[in-house]
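Sharing a structure below in structure tokens format, with a few things to ask.
Complex shown without one protein chain; remaining protein chains in place.
By written order: A and B. Residues from 1 in each chain.
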Amino acid sequence: MHEHELEQLIKETVAQHAAAYQDRITDLEYRVVDALPDRPMVVEQQPVWPMRLALATAAILLFLGGFWLGGTLSDGPPCADPYVLCLVYPNAKSVSLVGQLTQWERHPMNGPDRNGIWWIRLPRDLEPGRYEYGFMVDEYHWVHDPRAREFVHTFDNKINSVLIWPPSQGDAP
Amino acid sequence: MGGDELELIRRSLDGDKDAWGEIVKRYKVSVFGIALGILGNPADAEDAAQDAFIRAYQGLHTFHLDKRFSTWIFAITANLCKNKLRRDRLFAPLKYVTRATKSHHNPEARLIEDERAQMMREALDQLSPKYRMPLVLRYYGDLEYKDIAEMMRLPEGTIKTRIHRAKSELKKILEKKGVTSHA
Partner (left out) sequence: MRYLLMSVLIVWFLSASALALRTEQVTPQDVYTCFRTLNVSDLQFLINAYDKGFKDRRITPQTALTLCQRLAQSAAPIPLREGVLRVIGLALLEELPVTMLVDKALEGLAKGVALEAINDELVQRKATLGEVKALFASKGIRISLTIRFGTATLELTLEAVDTAITEAARALEDYVRGGQKLEDAAAIKATVQRYLSSNRLIPATLVSFIDQVVSAAEWAQLAQNVANRLKK
């Protein structure tokens, strides 16, 4: 039997087998939709700290003189902050921000936290404009930011996310 | 990926479940096929397909929009099947050993398949899952070697070798059964 014929037969065999039991999946989409959680993404939660601890931490952070430093000391990613980019990727060993913001150099992101969230703080003096970026996961996987409002296609149809700065009201951070 | 498919995925990312329902509708046959090809048992394959679509929705943010959606969903399906086989092997060795015969009990299903395909299915059932899985993904799922390698966390060379060996084995089995070339 020729190689090509064998490969074709494998394909047909599996297809026929599946077709024979097709009635099992007639209403699969309805069953799936019924079983879905509300959102596909783990929604990042701001850490709920007791008020005193929050106040004390805020005071210490202010004393240390900067929001940027605060970001690195905090134990949860402040993803609701428009100056923070977040990516949920629990299985990653490393995630870097790469884009026009970094002159396409890899800037390692903080994380992951217990929800698998990686995050990085943008510079406070970010000039208004459009910035293309993405995340490099485990050194070679190019991942777009699902929270971006715009995307562009580039090399090999890979997708860059676009950060429009400052974000207009109503935009996701 | 077609523009409207991309749009469905974006809508799903925004929590639109109906958009995801449309994606399920489009891919359910092939996903079920992958699961059935690997597991051999329609009931298990049905569960695996349903589970794959639910998990894919939960982890949709990890899907790269620049990749083929089919590759991604097939990889999720295959991983679920792999885990299922591993569990079965650990907890019910007998069930695993006899899985090959379970799918033959439906006489209606038999009628639809032609004889060559039936022989091929029996031959596929005789292969160990580590050979059958890459074979199904490559020739039914149309996945590239590198995607299968990434999914199975093995070097691309190992996948090529396994597929080559699997095909040689299938040829031998089919020849024994008297299946010859159509050409």
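Assume contacts are C-beta pairs under 8 Å (C-beta built on N, C-alpha and C of every residue); 3 or more make two chains touch, one makes a residue touch a chain.
Keep in mind it's a predicted model, so treat the numbers as computed, not measured.
Trainee: For the full complex, can you list every visible chain touched by the one that's not shown?
Mentor: A
Trainee: One chain isn't shown here. Among A:V98, A:L122 or A:V137, which residue touches it?
Mentor: Result: among the candidates, A:V98 touches the missing chain.
Trainee: For review purposes, identify every residue of chain A that touches the missing chain, sorted by number.
Mentor: Answer for chain A: residues 63-65, 69, 98-100, 103-106, 127-130, 132, 136, 140, 142, 151-158, 160, 164 touch the chain left out.
Simple rule for what comes next: only the chains that are shown with their structure count from here on.
Trainee: Flag every residue of chain B that touches chain A in the complex, lowest number first.
Mentor: Contacts found on chain B: 12-13, 15, 17-18, 20-22, 24-25, 28-29, 32-34, 36-37, 42-43, 45-46, 49-50, 53-54, 57-62, 64-66, 103, 106, 108-110, 112-114, 116-117, 120-121, 124, 135-136, 139-140, 167, 170-171, 174-175, 179-183.
Trainee: Enumerate the contact residues on chain A facing chain B in the complex.
Mentor: Listed in rising order, the residues of chain A that touch chain B are 1-3, 5-7, 9-22, 24-25, 28-33, 35-41, 87-89, 141-144, 146, 151, 153, 156-159.
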